[in-house]
Structures are given as C-alpha cells and as structure tokens.
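Here's the structure, in structure tokens; my notes come after.
The other protein chains are all here in position, but one chain of the complex has been omitted.
Showing chain A:
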Amino acid sequence: MSNYNLTHIKELEAEAIFILREVFAQFENPAILFSGGKDSIVVTHLARKAFFPSKIPFPLVHIDTGHNFPETMKFRDELVAELGAKLIVGSVQKSIDDGEAIEEKGKSANRNANQTVTLLGTIEEHQFDACIGGARRDEEKARAKERFFSHRDEFGQWDPKNQRPELWNIFNGRQHQGEHFRVFPLSNWTEMDVWQYILSENIAIPSLYFAHERKVIRRSNTWLPVSEFIQIADDEEIVTKQIRFRTLGDITITGGDESSADTLAKIVDEVASARQTERGNREDDKRSETSMEDRKKQGYF
C-alpha cells in the first residue's frame, strides 16, 4: 500500500491553499496585503498555486510608508509585472499630507503607527471585505492568539476577547456592512517553515535577505541601515558590515544581523541555529511589551 502521509510542509501548503480558496469563495472583494517581505511573497506564491491555471484573483495592496528599502520596491514592481497582477498603493505620505496621520518626531521616529491609518483608509476606499496577510502565530505573542479568519469591526479593530471560535476546517466569514476580515493563511507556519518552503520551491525574494555589504550604524543592539530617513547622532558612527535582514519593514526600523549567509541554503542553516527571535531586531516591537497587541487592536494587520 502507498504511503498516504504528507510531509509537514506539504500539509501546511494544502491548508494555506484551502484558506485562500475559502477567501475567494466567501468574500466579494478580497485583497492580498503585500509588503514585499518574505511572508507576503509566500502568500502570493500560494495564491498562484491555489487558482492555477487562472491568474491570482486578488489585487496586491501595498501600504507604502515612503520609507522603503529601494530593493523592496524594485522587487515589488518586478513581481507585479510577472504575475500580471493589479497593484494598489496606499500612501502614508498622502495620509500625512492630508492631515489624517501625524508624523512622529524625534530620533527614533518612524511611520509604523501611521501605517494603520493608511491601511484602514485604503480598505475603506476600495471596500475590501477581506485582507489576506502573511502574519504568522509564531512571530509574536499577541499573534499566537490570532485566528485564520480574524474579524474586524467597522473601525478595523481587533478584539482578542471576542474572537470567533474556529473549529475543524469550517471558516465563518460572514460579516455586517462596514466590517471586514483579516485572513492569515500562514497562521500555522513558523519562520523555519517559510524558509524551507522558499528554498524547496525556489521562490524569488528581495536581495536584502541575503548577506551583503551595507552601511549601518549601531543602535539599540542592532545594525540599522543608513538612509536618507534616519537621523544620525554625533556619537553614532557609520560603518560597513556584511549584513542580512531577517524581517523587512521600513528602512528606519529594520535592524540587520551580521551574517555570511548569502544563499538560501545558508539562510536555512542560520535560521535553524538562531538564538534570537526573528522580530528581535524590529524597533517597532521594542516600544513596549504590548506594542504589537496595541497596534493590532487599533487595526494594524
């Protein structure tokens, strides 16, 4: 008799494809939140698989803070062209110019909080009823509590105490006017799973994930990339290091690691022996013990 067992990666893939098809079937106007990071790239790859040989039936939505790595933007545009997908950009700069979002001041100022305003505005403008994201439960403690189908009220807020129970493989996406869902097909994936999948499927990712020489400064225990958006204090020294990024966010908040991992295989090995969490170098998570939870409650993804 044959062996009717799937490996864990194939099982996670089948689960994610199932979720993506449920989104397509249950919602009128869904979209993929695409940041250009590895998780949203994997979600997009899975969406391609889920609807093959049709094109991805969702537009990609990028919430552009204006503080991007140029490499991420180049990658985004190439991928969109390759997929023939529709790209919708929500601009944080525009939200600031319109007075809807207020820019932070000070040395560690970043546009993370402003992102939520633009995201919610974009959802409202385009009337999205489901936004598919690449968030994983292993990323952060507040995310461990998240459902596959995460209900948001008319203000886009997440209420961790009032989540719909999710049983078996039956997902309930019913909603009232003005509400929407965030959907996370990678909920059950770990950082390691994502890297193994990228390696085994040979999925293209931005060059930033591979170790390369970069100008950086040392701040709060991490290597922050030098860019036009960062204020460098007199006592901070610009150095050139062999750097790679484990997660990608805004260029102002994404800390890099010293690394020599310049191939996917080496990255997998490095992740396997990592002693720090993936988001350990994210300035946005270090603001307080509950920064992710607080942001999610306000409507962050």
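We take it that a residue touches a chain if its C-beta (ideal position, glycine included) is under 8 Å from a C-beta of that chain, and two chains touch if they have at least 3 such contacts; residues count from 1.
Heads up, the rule we're going with is that contacts and distances are computed from a predicted model.
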Complex member absent from the view - protein name from UniProt, among "CRISPR-associated endonuclease Cas1", "sulfate adenylyltransferase", "Carbohydrate ABC transporter permease" or "Molybdopterin synthase catalytic subunit": "sulfate adenylyltransferase"
Omitted-chain contact residue, chosen from A:V183, A:I205 or A:L224: A:I205
Chain not shown: contacting residue from A:T72, A:S95, A:N110 or A:S187: A:S187
Residue numbers in chain A that touch the chain omitted from display: 2-15, 17-18, 21-22, 24-25, 48-55, 78-79, 82, 137-138, 141-145, 160-161, 163-170, 172, 174-176, 187-188, 190, 192-193, 196, 199-200, 202, 204-205, 207, 210, 262-265, 268, 272, 274-277, 280, 289-290, 293
